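Here is chain A:
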Amino acid sequence: MSARPRVRVPETATKGEAVLIRALISHQMESGQRRDNAGNLIPRRIINTFTCAFNGHPVFSCDLAPAISANPYFEFSVKATESGTFTFTWADDDGSVYMDEQRIEVS
Partner candidate 1 sequence: MNGLTRRQFGLLLGAGASTLAMPAYLRAQDKPRVVVIGGGPGGATVAKYVAKDSAGAIDVTLINDGETFTTCFFSNLYLGDFRTFESITHSYDQLASAYGINKVTGRAVSVDREAKTVTLADGSTVPYDRLVLAPGIDVIYDSVPGYSEEAAEIAPHAWKAGAQTQLLKEKLDAVEDGQNIVMVAPPNPYRCPPGPYERVSMFAHVLKKKGFTQSKIFVIDPKETFSKQALFTEGWEKHYPGMVEWYGPDVHGGLKSVDVAAGTVETDLDTFEGALLNIIPAQRAGAIAIDAGVTNEAGWAPIDAGSMRSTIDEAIYVIGDASIAGDMPKSGFSANSQAKVAALNIRADLTDAQAFPARYSNTCWSLIETDDGVKVGAQYEPQDGKITALDAFVSQPGESAELRKETYEESIGWYSGIIEDTFA
Partner candidate 2 sequence: MVASLAAMTAVASGTEEDSLRAEADERVAAILKLSPDPAYGAYLAGDCATCHRASGGSDGIPPIAGLPADYTVNALIEYKLGIRENEVMVVRVARLGDAEIAALAAHFADQKP
């Protein structure tokens, strides 16, 4: 199953306002600690990093550990300075990279 991101960025903001950014990704976050019915360890496969950049500059980043449960959700505030695009990037242990982006108009 592919991982699907859902992000929420306000469409508009006034300059200097703190805007709330919300990002959810649908991902099982298999910790590597669970065992299947036969008793074998299910291999680890998690999202290991999440970053958010605005107009190319990083504003938030996070390393995720196996303790984080499925469908990790992040919420953080960013000060709106100018109009532009937020890009969101999630990196999966298996090498996949998931991305999403949203524009904001700042006046």
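Quick note on the criterion: contacts are C-beta pairs under 8 Å (C-beta built on N, C-alpha and C of every residue); 3 or more make two chains touch, one makes a residue touch a chain; residues count from 1.
A word on the picks: all candidates are chains of the complex that A comes from, given by their letters.
The structure presented is a predicted model; accordingly, all values stated were derived computationally and were not measured.
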item: Candidate from 1 or 2 that touches chain A, complex-wide; value: 1
item: List of chain A residues in touch with candidate 1 within their complex; value: 1, 6-8, 22, 24, 26, 28, 30, 34, 70-71, 73
